[in-house]
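With one protein chain removed, the remaining protein chains of the complex are shown where they sit.
For reference, chains read A, B and C in written order, and residue numbers begin at 1 within each chain.
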């Protein structure tokens, strides 16, 4: 966070006028939570009569911008699957219906494709009855797709269908697309709100302490590591190698390693490692314990491999497959040293990300979706809902995608991973 | 929090001198996190040159108080079972061994009984090998018991065995006991640190945003509500009634209701309700939908029943059984009104609290246990480890047990429960 | 089976004439499987030119009785919940639709009530689309009820709606009801087939080696025993007491004890036990191991308690609650002997029976349902589908309900339970 002051003010479509039918405590736009709870960090701001960086608190506003009886909303899910997508869809439909009485909610199929006229996907009309049980299913009932569509084309669709709030559930690329839609909406001077719900199974969104689906991903990842450990123990010099999600941040790999306790080497994108030291340490481990478990985040060790080049449809740089690379390197090394090893490689990405959300995660998705609804009804736009210091909060889209959350090498999370795995620190400092 | 300034300063046994063998970032005693991240709350403090209430950040200190090569530690688990107990035991043993090289860790069996000479329970000596897989099992491998033991007798044991740090894992009663032990230690001028790890499946400990075991309890509770819903749907005018843990706080009932989505009435200790209104609303629900699901926290509706009187061995007031009471009231009411209903009552407490921790919860326990170890090694005493604003923190025991965390009737958590269940608010305002 | 020859011939409505559109191997009515595969038992029959008792093999017949294009079918689920009910419903609808092209299948809500005009329950029309995912849910989407209805009234409904095949899924009472319906149909000379699918979570139906839902019940029961064991270990002299389903047969208790391995006393309806010996053995167990786990089938020990008298709505004799009785007896005994014990009593019936079927069980239900369809289409009536010696078979309803399958005291199943629990045999021989 350093010294640079971040402007976290959120945008609105205009002044809300209609009174909300809700009762209970409303949240005022003036309510905030500081972004950094360190008193030494905060003191200079207050003493200098300046506001420290802070996030607007989300929640129901007394005055709302849209007339619920006339409002039409749209939902779109983009990018790869993530546990909880259906929970968020369900929460938005339920929140609109039961909190505000909004009756018309469309789901646009297959991500931004559903907003483009050229695919001619028929929008789905959602009712509470239709979405009532969908949180029990993994994936997204709307389907998804990667990559952007023509912005003007998409805004045409919103305009033609009379959509008042568009909820975009997706990752960085999606939020970038949502922001582009906002810009086109502003250009056309339309009264359409765009609210993002940040989706990242990697838990790497900034300004949020946890992203939905992460707890579920950790759960599934632990089970897979358990299998890898079982396989490793099942053979003399058995090696279980698991590749987990995590393009730029190793939260899943790190947390799954902590929660499992059988991992001997945890490799994450944030930490470069030396193949030579890894192989040496692995050999020592096998010699003393006869088996080993390695967990690697997909973005780790990219400096060691020749990248395939190019970008995928979501605009992400294509990664070389670190899992297969490690598998080959390890097998080659032990073949050369004449040591007989049995390596089992597991790449469980699809079975992890397609799971339904675990119960706690599911409850978190529900709250997240409801707060997205409150934001939209209040006329907020160009922002995402996040969770910070026990509050649901608003973050402007440009801020949310400005940087990624990563594991700091000096963080206690990483320190604990090192102590749990017992992996040599030298291995990680080339 | 109001205007009253809380003294959250933690105690220490003395000045730590021995240098820690750890590398990486150490935490300084001066590092804190504010207790309330609301900028409007904080401003007056800083402007008046006063410190706002804040919590000391936990973590490894550069200088430690005990000599690891000579240190002996003890662990005790008290009170009812809670998911994650074995995880915390494991984390303490592993943390002492791998972070600091402490080789001698005793487990005292059956709670405070294990510290009393009159039961003659043999202490268990723990090694990493012995505790390596215990997190896969529910319960506590140490066994537990309720109620206090003679303080002098327990300190005699600590003194006789040469224990340097006692880790006490338990609820309010246990922490009260731990504080009494500290006072006796102080009286005798001993160099024994007492560190608490607060255990409350109800999630009702103050100054911590989540207690260990809570996520797991919500998971299991959701499954039970699922069964209740299935039973309710399986009969004409079927009613599923589930009693969940929650003596003074309804967090499990509330969060399980959110995560399930099939609950029609959620009754929690914080909110009084009128039996008449509940029965009326239940009748309407059955008439329109043919089935209903009711979730009740064990401490709810105690004003409606005659209490059995007295206290249990942990010193808690004995509650009347609200579940059986509701069952009888409901069955009686519908018998009188001539409406044929089928009520299935489920009281799943033992099957919930005996579960192993879910993976994320398990990782959380590990970090909690490690931070307890850091606190003890630094010579801190009379305090518990908690989690606040993304940091692990220290809270003095007297503070931690001074009040309970409850669901505020105007909180958004409760507002969301109301909107998800659709239960009439009138029912809750007698 | 003894010497008495059982007449297992199944009934038919008449001669099937319409050719089946199916391809593949058809089953001929002459195909059978012997009821007893013991060669010493079989020899005398064959040598005397007599047929040994045998069951007709189920499966698609080349000639079918009903014209699929005109056929209307009905499904009814009765009695208590059992895992797999929705699987069987789904299998019948899918089997009728995809094997034979039958388009009209009604579900009658709430058991036999749905066939009685006096409740005015609206029948549900099932399509493959409607039932496609119901196997993922526990319970029965049709709802259920206990007890008989007026037979004439029910046959009126079948006649009025033009139902050709009625599938009745339920236990003894239901099958008795189904048989009464057949008699009335015969009296009226109608062309209506009645096919039963025997439902007994207790696995106590004769002439079938396993009933649907049993594998799932064992799975859930093991988890509960695990909780009881955890609770027992968590306290000094901890006792975990679990009551499981099993009115007249202890298969769930026995098999769950085998699959768990932590049970010290397994009490089943087939085996009388002496309370005095049980208490003595329990005391010894606690003295040597400090904890104990007891599993009791609900029908066990009924000779020890005063029965409440009367019958429930399904016509079953009301049982006294052996679980609560044991709890009180045990607590009283140890109070008298001055031994401090902690007993946790778990009665998990509703959470077990409301579970969705486990995958293998689910596949078994599918095959069972399809074979019920084949039987009905072939014009069979007054019979149930069962599974015997790796074949699906037909059993006449009167035979199926003529006796119950029980655990024989000299069976190897029971011998294994004795050796696994280590419980004293004397305890069981009063």
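To be clear about the criterion, a residue touches a chain if its C-beta (ideal position, glycine included) is under 8 Å from a C-beta of that chain, and two chains touch if they have at least 3 such contacts.
In this text the structure is predicted, and so the values were computed from the model without any measurement.
**Student:** Could you tell me which of C:16, C:79, C:95 or C:348 touches the chain that is not displayed?
**Tutor:** C:95
**Student:** Can you tell me which of C:118, C:160 or C:412 touches the chain that was removed from the display?
**Tutor:** Only one of C:118, C:160 or C:412 touches the chain omitted from view, namely C:412.
**Student:** For the chain left off this view, which of C:117, C:132, C:191 or C:335 is in contact with it?
**Tutor:** Answering carefully, the residue with contact to the hidden chain is C:132.
**Student:** Check the options C:157, C:362 or C:386 and report the residue that touches the missing chain.
**Tutor:** Reading the full complex, the residue touching the unseen chain is C:362.
**Student:** For the chain not shown, which residue from A:59, A:138 or A:379 touches it across the whole complex?
**Tutor:** Touching the chain that is not displayed is residue A:138.
**Student:** Touching residues of chain C against the unshown chain: what are they?
**Tutor:** 23-25, 27, 30-34, 37-40, 42-43, 46-47, 51-52, 54, 59-60, 90, 94-95, 98-99, 132-133, 135, 209, 215, 218-219, 221-223, 255-256, 258-261, 358-360, 362-363, 366-367, 370, 389-392, 410-413, 415-416, 418-420, 422, 425
**Student:** List the chain A residues touching the unshown chain?
**Tutor:** Within chain A, the residues that touch the unshown chain are 81, 109-110, 113, 119, 121, 137-141, 143-145, 223-224, 226-228, 230-231, 233-236, 238, 290, 344, 346, 348, 350-351, 354-355.
The rule is short, and it goes like this: only the chains that are shown with their structure count from here on.
**Student:** Is the contact between chain A and chain B built from the same residue numbers on each copy (over half shared) or from different ones (under half shared)?
**Tutor:** Same: most residue numbers at the chain A-chain B interface appear in both copies.
**Student:** What angle, rounded to the nearest 5°, describes the rotation that places the Cα atoms of chain A on chain C?
**Tutor:** 180
**Student:** Please compute the C-alpha centroid of chain B, do the same for chain C, then give the distance between them in whole Å.
**Tutor:** 42
**Student:** Counting only Cα atoms for the centres, state how far chain A is from chain C in Å.
**Tutor:** That pair's centroid distance is 46 Å.
**Student:** Two-or-more-chain contact residues of chain B, please, as numbers and ranges.
**Tutor:** Those would be 223.
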